[in-house]
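Data first, discussion second: the structure below is written as structure tokens.
Every protein chain of the complex appears in place save one, which is left out.
Right, chain A next:
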Amino acid sequence: MNFMASKQPENSLLGPESDSQRTLYPYVTGTSVVALKYKDGILMAADMGGSYGSTLRYKNVERMKAIGKHSLLGASGEISDFQEILRYLDELILYDNMWDDGNSLGPKEVHNYLTRVMYNRRNKFNPLWNSLVLGGIKNGQKYLGTVSMIGVNFEDNHVATGFGNHLARPILRQEWHENLSFEDGVRLLEKCMRVLLYRDRSAINKLQIAKITEEGMTISQPYSLKTYWEFSAFENPTQGAVGSW
């Protein structure tokens, strides 16, 4: 007889004890990911921060990874869940490679797979706490899509997660156009990331930009954006109200 076993009352709506395995809230999180389609493929940007609540705890987190030959995955949200997703995808790509038949999974297929995974987890009330951006190009066809932790998925010419939706998408809606050059695309992404840096408290000034084309994926070395703080309103901030901070 197990005297230590905790008992639930008969009319409890709680599931079996394995509920202690469910995701309740995220711990170490990444902030926005922004991506856009350009002439040769997809450009994606994300900073390298891993926040632990309000603490900017980890500053070297790579939140974008290549998946197979044709896709690039960027994630915001719980970093450990992102790592788990990478494990699932690793196995998916492995089995795809083992066919050795000249074919390989493209970004559309990977996006679909991720949507199924995220939606099914959500239905079990045990979500992977991420917003994912999946971009890639296969046989000249560019693809850029997103999936959220509740399984909402769609594709578009430019996507973003989290704060990026509120601060970056409006800029992209105004300034994105077909067949952006690489330089223009980077400039546009940097403009978005700079606004996020100023206004998102979980953003850090250390970012990477990744690009994926038919040739493959390259990811830049981490770098920082120039920022401007010399606005006159910031000089003598207490002038009008002495005693306030």
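Note that in this section a contact is a pair of C-beta atoms (placed from the backbone, for glycine too) under 8 Å apart; a residue touches a chain by one contact, two chains touch by 3 or more; residues count from 1.
Note that in this section contacts and distances are computed from a predicted model.
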Protein name, per the UniProt record, of whichever chain is missing from view ("histidine kinase", "Proteasome subunit alpha type", "MTMR9 protein" or "DNA replication licensing factor MCM4"): "Proteasome subunit alpha type"
Omitted-chain contact residue, chosen from A:Asp100, A:Glu183 or A:Glu230: A:Asp100
Touching residues on chain A - with respect to the absent chain: 87, 91, 94, 97-98, 100
